[in-house]
Every structure is written in C-alpha cells, then in structure tokens.
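The other protein chains are all here in position, but one chain of the complex has been omitted.
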Amino acid sequence: MATQETRLAARLLAAPSIGLLFVWMVVPLAITIYFSLLNYNLQTSVTTPFVGLSNYYYFLTDPAFLTSIMNTLLLVGAVLVITILGGLGMALLLDQPIWGQGFARIMVISPFFVMATVSALIWKNLMMHPVFGIFAWIASLFGAKPIDWFGDYPLTAIIIIVAWQWLPFAALILLTALQSFDQEQKDAAQMDGAPPIPFFFHILLPHLARPITVVILIETIFLLSIFAEIYVTTGGGPGLASTNLTFLIYQTALLQFDAGGAAAGGLIAVVLANIVAIFLTRLVGKNLEG
Amino acid sequence: MSRQHSLSRRITMTTIAYLFAFMIFFPVLWMIITSFKSEIDAFALPPKFLFFHWTLENYITVQGRSNYPLFAANSVILAGGATLLGLLVGIPAAWAMAFAPTKNTKQILLWMLSTKMMPAVGVLMPIYWIFLKLHMLDTHIGLIVILFLGNLPIMIWMLYTYFKEIPVEILEAARMDGATRWKEIVFVLAPMAVPGIASTVLLNVILSWNEAFWTLNLTTTSAAPLTAFIASYSAPEGLFWAKLSAASTMAVAPILLLGWFSQKQLVRGLTFGAVK
Partner (left out) sequence: MRTTHAFFAGVFTLAMTTTALAATTLTIGTVNNGDMIRMQKMTDDFTKSNPDIKLNWVTLEENVLRQKVTTDIATKGGQFDIITIGTYEVPIWGAKNWLVPLDKLGADYDVDDLLPAIRSGLTVNGKLYAAPFYGESSMVMYRTDLMKKAGLTMPKSPSWDFIVDAAKKMTDTKAGVYGVCLRGKAGWGENMAFLTAMSNSFGARWFNLKWKPTFDGPEWKKTLTTYVNMMKESGPPGASSNGFNENLALFNAGKCGMWIDATVAASFVTDPKKSKVADKVGFALAPNAGLGKNANWLWAWSLAVPSASKNADAAQKFIAWATGKHYLDLVAAKEGWANVPPGTRTSLYKNPAYLKAAPFAQMTLDSINSADPSVNGTVKKKPYVGVQFAAIPEFQGLGETVGQDFSAALAGKTTIDQALKDAQASTLRVMTKAGYIK
C-alpha cells in the first residue's frame, strides 16, 4: 500500500527520532572512548594523559570484574524468573471471578510506582532490618533467630527488593493478555472437558509466549542497570557479594573519581549489553514476528 | 448446588487473591503508617500496627526543612515536559514505522532499545561536560531533554505496537477523502490510538518521575525534583524512620495517586503489542 510519497513522508517523520537517538548514542560514546584512553582522575593532576589501553587492562583484570558479571547475570536472571512466575500466578488469580478486582489490582500495581531509592529504603529499614524490621519480628514470633539479610544474603535481599518492584509490571502485562484471551475460547475448552493443567500448558501458555517475551525484553533493559537498590542497602558488599557491573562502574567513577577507568568500564558494559541484546533480538524476533 | 460451588470457589479465590495482593502492597502501606508515628513508636517492638498515637509532626518537620512544593513542581515539569516532547517526536516516528515499514524497521526499533543499555554512570562525565559547556546544568530544559531521550525508545516502541493494530483501511478511507498526512495523523489516527497513547503517557510519566541518576547528578536547586528531595533524607545522622517514611510518602504520593486513579487506563494499554 505504501506509495512512493508515503515512503518519503515516513522517512521524514521518522528522521527526527532516529537522528536524535543517533546523536544521543554517538556523541557520548565518542567522548567516552576518548576518556577511556586517558589517565584522567578528577582529583589528581594529569601527568601522563594518554595511556593507551591501560584503563581497559586494569578494569578487566580487576578481581571484582568477573564477580560483578556473575552477580549481574544472577540478579537479572533471578528477578526475571521470580517476576514472571509470580506475575503469572498473580495474573491468573486476578483473572478469576473475584470481588473487588479493581482494588486488588491497585494493591498489586503499587510497587511499580515507587521510586527505586524509596523502595530500597523501605525494605532496608522497615522490612529487613535484623532488629527492628517486620521480618525480624515475624521470626521472633516463631522463636527463630532473625535473618541478617544484608550481611548473610545480600544478593538475595536485593533480588527480593527488585523482584518486588517489577512483579507488578509482569503481572499486569500477563493479566491484560489473559483477559484478551477470548472468554469463548476458555468456555469452549472447559466444555470439551479439557482438564485445567493440560489446558494451561497447551492452550494458555502458548498464548502467553508473546507477553512473556515482552516482559523479558523490557525488564532486562532496566535490570542490567540496577543501581539505587544496591547503593542504598549493601553498597555492593559485604566484600563483592552484591556488586554488579553498574555498581562497579559507579565505584570507579564516583568513589575513585577515575573518569578514565569508568569510561573504559562503561564501554565494556556496552559491549556486554550488546551481547545480551543480540541474544534478546533472536528471542524477540522469533516471538514478535508471528 | 453448582451455584453453591461457584460461590464458595469465588470466596476462596477472592481470599487468596487478596492475601497475595496485600502481601505485595504491605511495604507501601507500612511506609505510610510509619510516617504517622512518633520516632519512638517507629522503633517499637513488637511493631505497632494501628493502635498508636497518630501524628502529623513528621510531615510538618519535613516541610519545615525542605520546600516540598518546589521539588514536586520540578518533578511535574520534568516528567510532563519529557513526555510531551516524547509524544511530539515519537508519534510521527511510530506512525511511519507502523504504516510504511521497510525491511529495516524491526532492526531500527531494536537498535533504539539498545541505546538504553549503556549504563548511565559510565557516560556521566561526558554528559556532565556537555551540560557544563552548554550551560544546561540545573536547568529544566536540560533534564527534560535527557529524560526524553532516555525514554524515547520505549515510547516509540509502545506507540508503534498500537498503531500497528489500527486497520489500514481506515487510513485509506481518510486519504480518499483528501486528508493530508498531518490531518491523517492528528484527526484519524490519534483518536483511534487514544488508549495506547494514554498508557504510553502514563508509563513515561512514571519512568521519568522515578529516574534518579541524571536528575540527581545534573541538578542543584532550581531544577531539582523529588529524587533529590529524598536524597537529603536517605542517610541522616541518627535513624529517623518516621521522618524518612514521611519524606518517602511525600515523594511517591503524587505518582502513586496518579497511578491508582489511572490504573485501568494503564493496564489496558500495557501490552507492548504482546496481545493480538
């Protein structure tokens, strides 16, 4: 249907977005590449400005580097699994004929609106504090020793916080998908006497493949750069137990004020993110095309 | 008999659903409750859930210390400005990709999303330098541009998926009537896409409102939003949980209320083309 003229118009209309995003990508990238080759610490005098690839060398050989990659993957993976499973469960519940569905939905959606710093503060102080927190109180009701979340299970604690923030997002998208699943189809399936479990796996789940893909895609983009939750609660520790790549770069940039090292780290992160992106593209390409 | 069955099922389901929903909601609720306690009650063991002396003193103290309306106004300006700019640039692009797709459209969309993968902290220094040279530090316009660019990929993608669901025939009919391209977008397409646009707007307002890295690092006073407001309470000398809770509640209240009231709209549109 697209005429020559439509094509031209389309190009013109898409141009500002593409152009702006291109500039937004290229200019910082160019400056970052430049910085990454310098011995540029904000706090010191520059004596040997050009140092070649030594920033990359130091960043890649930093013992924290591999740990931080592992933690990043663990964090992203675990949160994806929890939010999708939990979100699916919540969506299935909310899709049942229940009273006051709107109110239940309001409660479920709320964490999504809370800014990361605030949710980290709530969980750190009010929920997971080993002496005054709600969890410690619950443990004491059962006579158990309260868990020292940020000392003993720092990454788990952060996964819980982040999953709590993103579960609503998954639940809502999946709920919308469930609701679009034609009531007639459901009735027909029930009429046929399809038992609930095969019905779920053979009919419902394939229908949800697309929304699940979307959840994975969007969440991954945000989860790769999780920062505030770590900053507020554990500061990456104890040791390196909860340091992800973003936090490692933050430490280089704003605690060591090593702008050169941080630039190198940022570029390494971009490369890694693009590897993830290629993987995602495959996934999305398959599922979104259809 | 069967009615009885479905009623008891309904009761069970409602109970279970509310139980889980309440668990998810509890931390937010607990923050709000704590904000009305005295500092001593906030640390009470066992915790006091409802029966304590409710007080507004924390809110008064927080307001006395920092000018909340100013921060809140900045948040509104930044989130609103970034979203508006996003619509202005994003709708035409999404239109173009949805109605005149080329074989590269998918690639372009994914490339756009990939621009979000650069960790912000890695490019802080370059952006800071640019802002310094352009005198954009601590200005509304500077922050709006950053937030706008940060969310543009998501916005275009969302809009694109909605537009794609609009039957082409309608546009062709409009074209027959002699509508120009702009008229087509503004009068035919936009109204049809209102639910999609509405949820795009909501999602972008939420994301911009909660963005805490750039808003914190590129502002000092005149453009500082609520993320900076909360940063002045996050680690005070001594633990003031009640005041911290009050400040937190104030920081999230506007967006929480907006979310609650518009949740139907948001939910309807939050599909990213996932639902056919």
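Read from first to last, the chains carry the letters A and B; within each, the first residue is number 1.
Going forward, a contact is a pair of C-beta atoms (placed from the backbone, for glycine too) under 8 Å apart; a residue touches a chain by one contact, two chains touch by 3 or more.
Just so it is clear, the model here is predicted, and its values are computed rather than measured.
Judged over the whole assembly, touch between the missing chain and the shown ones holds for A, B. Only one of B:Thr105, B:Asn217 or B:Gln265 touches the chain withheld from this view, namely B:Asn217. Checked against the hidden chain, the listed residues A:Ser17, A:Ser36 or A:Thr234 yield one contact partner: A:Thr234. For the options A:Thr156, A:Gln179 or A:Gln256, the residue in contact with the chain missing from this view is A:Gln256. Mapped onto chain A, the interface with the missing chain covers residues 41-45, 47-48, 54, 58, 62-64, 129-132, 145-146, 148-152, 233-241, 243, 251-252, 254-258. Mapped onto chain B, the footprint of the missing chain covers residues 39, 43, 64-66, 124-125, 128-129, 132, 137-138, 216-217, 220-221, 224, 228, 231-239.
Basically, only the chains that are shown with their structure count from here on.
Every residue of chain A that touches chain B in the complex is listed here, in rising order: 1-2, 6-7, 9-14, 16-18, 20-21, 24-25, 27-29, 31-32, 35, 42, 89-90, 93-94, 96-100, 102, 104-119, 121-123, 125-127, 131-132, 134, 137, 164, 167-169, 172-173, 175-177, 180, 210-211, 213-214, 217-218, 221, 224-225, 227-228, 232, 245-246, 249-250, 253-254, 259, 262-263, 265-267, 269-270, 273-274, 276-277, 281, 284-285, 288. On chain B, the positions that touch chain A within their shared complex are 6, 10, 13-14, 16-18, 20-22, 24-28, 30-31, 34, 43, 45-47, 89-90, 92-93, 95-97, 99-102, 106, 108, 110, 112-127, 129-130, 149, 152-154, 156, 168, 172, 181, 206, 209-210, 212-213, 226-227, 230-231, 234, 239, 241, 244-245, 248, 251-252, 255-256, 258-260, 263-264, 266-268, 270-276.
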